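There's a structure below that I have some questions on.
Of the protein chains in this complex, all but one are displayed in their positions.
Lettered A and B in written order, each chain numbered from 1.
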Amino acid sequence: MKLLLVENVVKKFGGLRALDGVSLEIDRGEFVAVVGPNGSGKTTLLNVINGVYKPDEGRVLFEGRDVTKLPAYKRAALGIARAFQVPRPFPDLTVLENVVVGAIFNGGYDKRRAFEAAEEALRYVKLYEKRNQLAGKLTFNELRLLELARALASNPKLLLMDEVMAGLSPTEIDEMVRLVKRLAEERGIAAISLVEHRMRAVAQLAHRVVVMHQGRVIAEGPPEKALNDPRVIEVYLGKSWR
Amino acid sequence: MRPYIPLGTYLLLMALAFVFPQYSKLIASIAFFMALGQAVNIFVGLTGYVDFGYVAFLAMGAYGLGVTVYYMTWLGILALPLGLLLGVSLAASLASLVGAIALRLRGAYFAIATIGVNEGVKHLIVGANIWGGGAGLILSSSMFQAFGRDTALFLANVGSTVLILATGLIAVVAMYLIQASKAGFALAAIRQDEDAAKVMGINPTKYKLMAFMTSASLSGLLGAAYFSLGNMQVFPENVFFVEYILDGLAVMFLGGAGTVTGPIIGGLIYFGVRYLVGIYLPGLQALVTALIVFLVVVFMPKGVVGTLRELIPSLRSWLP
Partner (left out) sequence: MDITPYFLTGIIIGSIYGLTTLGLSLIFGVLRVANVAHGAFIMIGAYIAYTAFVALAIPPFASSLLAFAIGIAAGYLVYAGVIKRLGKAELNILVALFALGALLAEVARLIWGPDFVGYRWTIGSVEVAGLQIELTKLIGAILALMITIALELVLRWTYFGRAVRAVVQDPVGAMVVGVNVDRVFAFSSALGIGITTLGGVFLTLFIPVGINPYMGGPYTLMGFVIAVMGGLGSVAGTYVAGLLFGVFESVGFYLFSLAGFAEPSQMALFLAFVMLLLILLLRPTGLFRI
């Protein structure tokens, strides 16, 4: 059984078909990069998977269960976590408390276990030293790590990441990608990461790449194969993507 | 956190009310502000939402006890616990009704929705002429009949004071329990960023409603203790008096919104200021109240406790 199954999803905004019959399969422990230019439907796809939007057609199955109509906070409880592109911490809570909130409500832990999970997650992303600082005082890169720790501590099976690499330096991107891959390999957490900028650097490290354009999947497969697909090159032609 | 200061204050004042019954009314007026601030704090301080129709909960409590004593005098002394229970239930029911509708709304929309609740309920009681209508309920003779004259007078004097203090005490315990549980995390998250809280798997309406109903129930108890038991009467013009929400907000913001000790310190300062104004500038209490709320909210939004804690972080555990 696949972890996540997206079947022929259509999402319309007025006359615009933001998703025009998208299908996708994700296995446990798989790190998939979804790439595509701005407006290709990547973010809409993520929003359909975690329940912010309900699709107009098609189904979303998680662990074999039809979750198409489930609200976002209930899907979160099933193990779909999301790390946002622009981190939204609770500024007056400490770093640790921020992560604990995710562990209690999305992870379903009791308070004691939540603190343990939160500390472990903070160690994992190397933010443990700053656990007693107020989240409002972190740097941008640290906020990204906090966002990741929050998602991690909620004990997810599937981690959805918006363009979390944007705005990071090449070394930071490298660290972040390694971190996510380690998660996938050590804990069997599947991850879907949206990539628009520095596409090649990120996508090459993924297990699989899905290329989207105008609401459709136009190529899919191992990084080298998908990224060198003639249709993909056509879409990106003229863009400095190397 | 060390809850000695808030718990100790209420217990000490209770003891004083028993030992010096002649000062009981004075203690009651201080305690009323503290307990009101304490109850308002559980909703406003913890959620960051403000309910301008809040006074209706005091009124529901007052009517609950008032109606029981007035119409079911034959219950005897049982009218007291049953009436308190009815008062608290009425307040909680009104809160669940208003909350189920209005707490789906965000921030300013919630405030708008609640702005007419107090007047609305008052207009219903006066307009439809129920529960004594515009004339209100005078309870003294019913209370003499139900409880016996001496007991009734003792209850109105010392009994109501102790009950007001008990309301404050229960509020402290409730606040402590909420903050120590996962609801505390949920409310902190909702207060700071409700959208982000939703994504973290928190159902905001559920926790806001919980805080709202707790706060309203405590105000119901307070209204019953202060108006019906303490003053032996329930007048709509009195129990729906919009000024009380300003009192509650003044006490809460003066002390420090969202803190456990804040309403105690805020209540003391607030009572002191009003007392002095009453002596030196009679008739200006309402003006001073509004001025205090305005100035504190604009210029010292963290209140005394919040500011102290910021200056001396080691006070944090002593001033929860």
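As a working rule, a residue touches a chain if its C-beta (ideal position, glycine included) is under 8 Å from a C-beta of that chain, and two chains touch if they have at least 3 such contacts.
What you are looking at is a predicted structure, and each value in this text was computed from that prediction instead of being measured.
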{"item": "Among shown chains, those touching the left-out chain", "value": "B"}
{"item": "Touch with the omitted chain, as defined above, among B:12, B:78, B:177 or B:291", "value": "B:291"}
{"item": "Sole residue of B:172, B:246 or B:264 that reaches the chain not shown, by the stated touch rule", "value": "B:246"}
{"item": "Those residues of chain B which, in the complete complex, touch the missing chain", "value": "44, 48-50, 52, 98, 101-102, 104-105, 107-109, 111-113, 115-117, 119-120, 123-124, 126-129, 133-134, 242-243, 246, 249, 253, 284, 286-287, 289-291, 293-294, 297-298, 301"}
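The rule is simple: only the chains that are shown with their structure count from here on.
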{"item": "Residue ranges of chain A touching chain B (in the complex, touch as defined)", "value": "72-73, 76-77, 82, 84, 88-93, 97, 100-102, 104-106, 110-111, 114, 150, 154"}
{"item": "List of chain B residues in touch with chain A within their complex", "value": "181-182, 185-186, 188-189, 192-193, 195-203"}
